[in-house]
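With one protein chain removed, the remaining protein chains of the complex are shown where they sit.
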């Protein structure tokens, strides 16, 4: 039997299931932005499980999938060749708008977030976006974002390939129907009530809300082995925190 | 004393003098297209004479000045970073229009020339263009081209950095004043009368028309030595024809 | 990405495809062109990026082509592309004349997934007058009268080219010939012949990566040694000028072209497949 399941392991497995929900006819091409260890691990989990997924990780120590520099990801996405991307945000609201700029007057005189990165583009040109934000509080999940880095919905005349598929947080999974979020599952220890209390936007609550399932034994084994191996150099802090492993230890093991 | 001056040697020296006529403040950047041995030799002549000229030769066996592929020349020119380019044409008329497409109905049902290449772009975005066409006949130098690959003049609202500086042929040198050609010099053996007889367009004839000067002894020595060395692999047929040298001979000499 | 035999690669080009090809000096896929003629492909709509050379001339002469969009058709020092010129004269070929940077720009628009891209110059050229699909618009960033050409995105169905090598991920190395990258990125997919397969991942090698076109764009690869011949490959082998000169002479007549085809294309499957 495995040691206790880390919350991040559950999130990773949840994201992996969401990725697999809607497969395109061809090979799935998923891009993962900077500072996104959970989405990256979810992609590696699928790849190590034998799913023919193509992963383009923007954050790598050396190497990388592109030869046109960082621009190539955006060109690929502009063509519709990236099937799925991940976005987070300092604030996310009930219409799936995301704010990566800040609060207070523009450009964030109260709290300045890092900035919009590619979100204003990627959210519209990518068929599927999984929103991921571990902190689930009324500070982050707000009724109305202070500023819209990237809109969750667009007017009908605006060319848009898709929007949010789901929002994964440290407490639950919401699905997005194009207009509103629906509570899809709550993580162990959470209840519909605790989600309502910690969420600043209104959302749909179905009659029955399941608990987010645990990763399987096979998934846990992959996460703690092959997936962690792939992540060690790129996300050393994350690997240390979740799995207690460091790049130095890996080198020792291999030596 | 040198052996007889080849007609091409006079053309090369003439083109080199035209290049040097109007120097920009910075380093002169001259690009030379495909199948242009005389312009290429003129650039090499200047470079081997110590002029700080930058040459971008599109026709090279290996290597080449660009790392974005063939597109980089056009991007550079679009920015105005190419100071001078060369164009020819199946037909050239008195307004400095050039036709590289063909005669008869579009796209050249009577005689099809190769096509416009980059001329429709380069002629407008490059500050200076030297027109070069060795054949000087009423077939080539026409009153009105059948089709305009690239116009010699543009309406005032059209963004244009320059036009033809001169037209160098096997018989003479014309200068272009933005509206009309002026006879600048005739090559040995030609007269104003012979030029008029062989030219299909009207042009200005000054009171005194000089003879195109011979290349200097120093220029001839460079042409037959260092310039030919540079051209041997790129233009073997030209080097054989003008200087009686072949790449094989060069290898023998170096061995 | 799959590794196929040359004929199987050629079979992936359907009749009527909008097929982008580089010119003779830019990793032209000559062996694939010959295989396409052997498989009797028909009604191809070719794009010469940005010009057309021997490969296009062969396909036109062999009756495989409905239209050619290009800035020029030429055999370089060997002169006119003879079957192309003959077909234009006979009126049996639809030629869509362009200018080099317009082809690069239209492909860049497709590469970025935008519907159009502007280009300076070209105004006043009859090339523009014969392109009803090109527009002239007012520069929206000035109040002055500033007309500018805008080109619609050009997305070929297939980009075909030769490369030095491919790895198991379908990454291919084309070195400095980066106009091929634009062409590959802009097209729905690429078919690539290579001198050889290599192990490992070309994109993981910092020395090789800059000259790589990612396997993302590559549908299939076939090994074709000296597959650019009579074109050259970077510093691996030079163009075979003597052969191109001989072709230019021989293909001036229908009969001469037929003899060339019989000798170098139709009976050459064994040699190309080697």
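Letters are used for the chains, namely A, B and C, taken in the order the chains are written, and counting of residues starts over at 1 for each.
Everything below uses one rule, namely that contacts are C-beta pairs under 8 Å (C-beta built on N, C-alpha and C of every residue); 3 or more make two chains touch, one makes a residue touch a chain.
What you are looking at is a predicted structure, and each value in this text was computed from that prediction instead of being measured.
Within the full complex, the chain left out of the display contacts the shown chains A, B, C.
Note on the undisplayed chain: of the listed residues A:29, A:81 or A:147, the one touching it is A:147. Of the candidate positions C:63, C:79 or C:118, contact with the hidden chain is made by C:118. Note that of C:79, C:152 or C:238, the residue touching the chain absent from this view is C:152. Seen across the whole complex, the unshown chain contacts chain B at 29, 54, 62-68, 72, 74-81, 125.
The missing chain lies against chain C, touching residues 105, 108, 112-120, 135, 137, 139-142, 146, 148, 150, 152, 174-176, 178, 203, 206-207, 209-211, 234-235.
Mapped onto chain A, contacts with the missing chain fall at residues 34-35, 59, 61-64, 66-71, 74, 77-78, 100-102, 106-112, 114-125, 147-151, 153-155, 157-159, 235-237.
Heads up, the rule we're going with is that only the chains that are shown with their structure count from here on.
Measuring from the average of all protein CA coordinates, the nearest chain centre is that of C. One inter-chain figure worth recording: chain B and chain C are separated by 28 Å, centre to centre, where each centre is the mean of the chain's CA atoms.
Distance between chain A and chain B, defined via averaged C-alpha coordinates, is recorded as 59 Å. Centres computed as Cα averages put chain A at a distance of 40 Å from chain C. Shown for chain A are the residues that touch two or more other chains, of which there are none.
For chain C, residues touching at least two other chains, in rising order: 181.
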